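Omission of a single protein chain aside, the complex is shown with its protein chains in their original locations.
Labels A and B are assigned to the chains in the order they are written; within every chain, residues are numbered from 1.
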Amino acid sequence: MSQRLITWIDQRFPLTAFIKHALTHYPTPRNLSYWWNFGFLAGFLLLLQIISGVFLAMHYKPDVDLAFDSVQHIMREVNYGWLIRYLHSTGASAFFAVIFIHMARTLYYGSYRAPRELMWWSGQVLLILLMASAFMGYLLPWGQMSFWGAQVITSLFGATPLIGDEIVLWLRGDFVVGDATLNRFFALHYLVPFFIVGMVLIHLMALHHVKSSNPSGINLADKDNIPFHPYFTAKDLFGLGVFLIIFCGFVFFAPEFFIEAANNTPANPLRTPPHIVPEWYFLPFYAILRAIPDALGGVVAMTLSILIFAAMPFLDRSRIPGGARFRPLYRVVFYIFVVDVAVLAYVGSQPPGGVIFQIDVAATVIYFAVFLTLPFYSRWEERWLRARGLPPALQALLDSDTELRPRRETRQ
Amino acid sequence: MKLRALICVLLCAASTAWAENALKDVDLDSSPAALRRGAVTVTSRCLSCHSVKYLHYRDLLKLDFSREEVMSMGNLESALLALTPAEVSEQAYGRVPPDLSLLAKAREGGPRYIYTLLTGFYQDQTGEINNHLYPGIRMPDILGWSGADSTQRAALAIQANEAAAFLMWAADPRADERKSLGYYTIAYLALLTGLLYLVKRKVWARLK
Partner (left out) sequence: MAAMGVVEDQAMAESDEVDEERRDFLLTATGTVGVVGVAAACWPFISSMNPTLDVQAQAATDVDLSGMAAGATRTVAWRGKPVFVVHRTPEQIAAMAQSEGGRDPAPDQTRVRDARWLVVVGICTHLGCVPNKTESGWLCPCHGSVYDNSGRILHGPAPRNLEVPPYHFAAPDKIVIG
């Protein structure tokens, strides 16, 4: 590319300045581990979902009489239609897996803390948009699981006091999930990704302003920052390669792993399948819904279980940096939480009743207790760590951190 | 490690609830010849009441039937529709017999379900024909399993096996294409990832 062309563009658009800001001169902590790869992977999956989704939309028909047939048409008659559909359906599950790991990393290393609260909250909005998009997309194949999943989830809004029934009717545009519902879900499933892209841009702008957190949890001196390109482009692309091998393993060799068997039967509004479960990524939240025997209470608990992540910057009162790395108690609680979510996921996949219900209640209580007791044990943990004397590695890090030192000295 | 364990648990949870215990173990014979024999069984027996509507007769050409053989079964362009009109079947059996195109994917256990169902017929004390897998089934014992002796049953079991294999193929006719493309894709990705690893190591070596 000729220098003249670049100069011509630069006088009219900050191309070089942008590349410098975002890539070649974007300072990135050199100690980032592979856990920091997942944001990039999420971006890749967003792109993959949009592209494969657009091509599926060229063949899909959002009509109760045609939807199921059109998916089979895609699978059997469209050139590489099976590949595009399996990329999209597997991509949805991969997207959630990647996002959950991305969130877990943030929780483990305390990356949600100042000054990254807005990144955490924009990520929270992204999670909700992703869930909405996934939920509406799941209706489109118009199988039995699609239909009854949508029927159950839209019914949840019926728990709203006073106007519940009206809201459900309005959401569906019909007395049951029907043609109107399918059409609007298709329209919205196509729309929501625009919002996701917009929110991702905000997420990235905030990132480029506050820069990446890192495993030590404190701002590194300049000498420990390296430019994003070529170091992290190389690292992220390698991570993408590993991810794609696993992803393509599912797409080509176990594409139906994430598709419920019952969804290969066309939707039948007169007959519920014997055992309906949501997609795996909704299972923990679904379990929390079922743990509360009251309809409204269940819905509130489920909503809170998602929204409560946003409160993390307020709930975590510890000033010890590095998240779980330098905080033994927080680390234990983090692992308890991860196991608890896994238990909830398992419970959510099981038919309700008996022991399952008791485990469900216990796991739900633990889930919320982890968040609600955080202000207390995080403060206690800080006092305990300081009384015991900070580990030398952490002390050295703290001494080298320009932002933390004055504050610490005034306290002492 | 813990996170990987979480994902594993989540994935396993999604695939639970397999009510497969009642299903017979069967080694599905998916050789081309077996699929062709299965196709003949299904088109000659099952199609009297069931449809396989997402399959067209032209699709059978992919199983290496000759054009004449397929044209003797039906018009290349038509779907494999049931010979008995749906209303008549509904009157006779109480419900429209389900379409078989996706049956091998729609039932837990897949083709094993089909095999177990076909070989699960028996005559109960009252002389009525019933089914172990699906008590109270309205479908007749199409292979004549319940009245067959053990030597006949050996032949019938093969027939049921081939029919189940064919229906698995019908549910996923692109499986072979998918897998062969998958090997190339994974091989390519392994090469690319290996190269990317070398690039990453080389680039990062500059920092040390």
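Going forward, a contact is a pair of C-beta atoms (placed from the backbone, for glycine too) under 8 Å apart; a residue touches a chain by one contact, two chains touch by 3 or more.
As the structure is a computational prediction, the values presented were derived from the model and not from experiment.
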{"item": "Touch partners, limited to displayed chains, of the chain removed from view", "value": "A, B"}
{"item": "Hidden partner chain, touching residue among A:25, A:209 or A:383", "value": "A:25"}
{"item": "Listed residues A:181, A:225 or A:349, member touching the removed chain", "value": "A:225"}
{"item": "In chain B, positions touching the absent partner", "value": "56, 58, 76-77, 188-189, 191-192, 195-196, 198-199, 202-203, 206-207"}
{"item": "Where the missing chain touches chain A, by residue", "value": "25, 27, 51-52, 55, 58-59, 73, 76-81, 83-84, 221-223, 225-227"}
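Quick note on the criterion: only the chains that are shown with their structure count from here on.
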{"item": "Interfacial residue positions of chain B with respect to chain A in the complex", "value": "2-3, 5-7, 9-11, 13-17, 54, 59, 98, 101-102, 105-108, 110, 171, 173-174, 178-179, 181-183, 185-186, 189-190, 192-193, 196-197, 199-200, 203-204, 207"}
{"item": "Chain A residues touching chain B - in the complex, by the definition given at the top", "value": "30, 69, 72, 75-76, 82-83, 86, 97, 100-101, 104, 226, 230-231, 234-235, 237-238, 240-242, 244-245, 248-249, 251-253, 255-258, 261-262, 264-265, 275, 277, 279-281, 283, 335, 338-339, 341-342, 345-346, 348-351"}
